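Every protein chain of the complex appears in place save one, which is left out.
Labels for the chains are A and B, by order of writing; each one numbers its residues from 1.
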Amino acid sequence: MSGAGPSSSPAARSLARYARWRAWELALFAVLPLSWLLLPTHSLLVNEIAIVALFAVSLDLILGYAGIVSLGHAAFFGFGAYAAALFAKEMNADPLLGLAVAVGASALLGAASSVLILRGSDLTRLMVTLGVASILYELANQLDGLTGGADGLQGVVMGPLVTPFGRFAFDLSGRVACAYSLTVLGLSLLLARRLVHSPFGISLQALRDNRLRAESIGLSVRLRLAAVYTIAAAFAGAAGALLAQTSGFASLDVFDFHRSAEVLLVLVIGGTGYLYGGVFGAIVFKLLHDLISAWTPQYWNFWLGLFLVVLVLVGRDRFVRPWTWLRSGR
Amino acid sequence: MLGLDPTFPLKFMIYFLIVVSVGGTTTITGPLLAALLLGIADVAGKYYVPKLGAFIVYTLMIAILLLRPQGLFARAGGR
Partner (left out) sequence: MTAALETRSLVKRFGGLAACNDVSLTLEQGARHALIGPNGAGKTTLVNLLTGVLEPTSGSVVLAGEDITRLSVHARVRRGMVRTFQITQLFNGLTPLASLALAVSAQRGASAGGWRRLGDDPDVARECDSLLARFGLVDVMDQPVAALAYGKRRLLEIATALACRPRVLLLDEPVAGVPEGDRQEIFETIGALPTDVSVLLIEHDMDLVFNFAKTVTVLVNGAVFAEGEVGAIAADPRVKAVYLGEGEGEDDASRPAHG
């Protein structure tokens, strides 16, 4: 799709080229429905990957594009999960409605907590976001009348998906759930893609690169940070809602520190700042997990740790070419 | 009294991070004082107000970091 206006303008042509669909992007989007079609027996795994991917992409928006570091992104993931689970249990079991409610609730939480990340250094942000996630964990723990406390919220039975293409009830094999998650992931990626190629998206990269300069061309940095934090929270909440809806329960570990840490690992593996790092990272991470756990379940953490240390030391580009590892310098 | 299990470093790491960020990264005594402050607040909170006790440390940390992002006892100009 080329931009509007006469294409005789070199700037217009270049700008249009920046936002053009690359071949590998199209391939990636094609993989989403293909994985559902071609891997019917692995629906549960693909479902998990889609959820982690969406969660990771939401973190990439704030980390890779706006430069906001967070150790507590699970706060929004968990909030979305519990919101969706509670909504289905107490009000209406329609999954799409529940998804909308969870997204809205997470966005509100994101907007409210965005004031906390505006000030301070990276260390401050890491700790404040960690604190928020921990507070939510404790809240979920304490309000056990509402959330089931440490036992979690069980017995969340979802109604059928009512779409323009028909009604689909969630089945035991997980194929409907998998298609649902993949669709939400795909649509979210499309939305996020438009966002990052828009003036707003470019302004996020600008303020990440040079905050002073961004202010000096008239951009309000604080408003933008708050806005992207809210949007990222909404996407994370969607991922959490998908988890609750497709697995039928929500437990405290959706707020746990290891979830926030895990999604960071996914981005370390997949890369930040180009939107799809979360997807690639989720695929690699989950596949690694499955493979290594099958092979040596008790040493999963050891091998994961080793993998990450090597990856970070060597750099992603050289990682796939092991003969270059011992060369000095990058 | 706390026992030892493979995940314990992670649990304590969070406390270390909290104490260092609240105390300030430019001094040694800063985190020491912050550790005392947070430790007392944590235990006192859990003793006197058991329901809210667990929140005290995190809320206190967030409040302190918002008011003084560089930490309580940091020298001016520190990170």
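Here is the rule we use: a residue touches a chain if its C-beta (ideal position, glycine included) is under 8 Å from a C-beta of that chain, and two chains touch if they have at least 3 such contacts.
As the structure is a prediction and not an experimental result, all values here were calculated from the model.
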Exercise. Specify the shown partners of the omitted chain in the complete complex.
Key: A
Quiz prompt | Which of A:18, A:165 or A:323 contacts the chain that the document leaves out | solution = A:18
Quiz item: Out of A:44, A:93 or A:195, which is the one that touches the chain we can't see?
Solution: A:195
Quiz item: Of A:23, A:37, A:157 or A:217, which sits in contact with the chain we cannot see?
Solution: A:217
Quiz item: Considering the whole complex, which of A:71, A:206 or A:225 touches the chain not shown?
Solution: A:206
Quiz prompt | Touch criterion as defined above, residue of A:9, A:301 or A:324 at the omitted chain | solution = A:9
Quiz prompt | Residues in subunit A touching the chain absent from view | solution = 3-6, 9-12, 14-16, 18-19, 194-195, 197-203, 205-206, 208-210, 212-221, 223-224, 227, 273
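As a convention for this text, only the chains that are shown with their structure count from here on.
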Practice problem: Using mean C-alpha positions as chain centres, tell me how far subunit A is from subunit B in Å, no decimals. | Solution: 29
Quiz item: Across the complex, what residues on subunit B touch subunit A?
Solution: 6, 10, 14, 17-18, 20-22, 25, 51, 54-55, 58-59, 61-62, 65-66, 69-70, 79
Quiz item: For subunit A, which residues are in contact with subunit B within the complex?
Solution: 116, 119-121, 123-124, 126-128, 130-132, 134-135, 138-139, 141-142, 257-258, 301
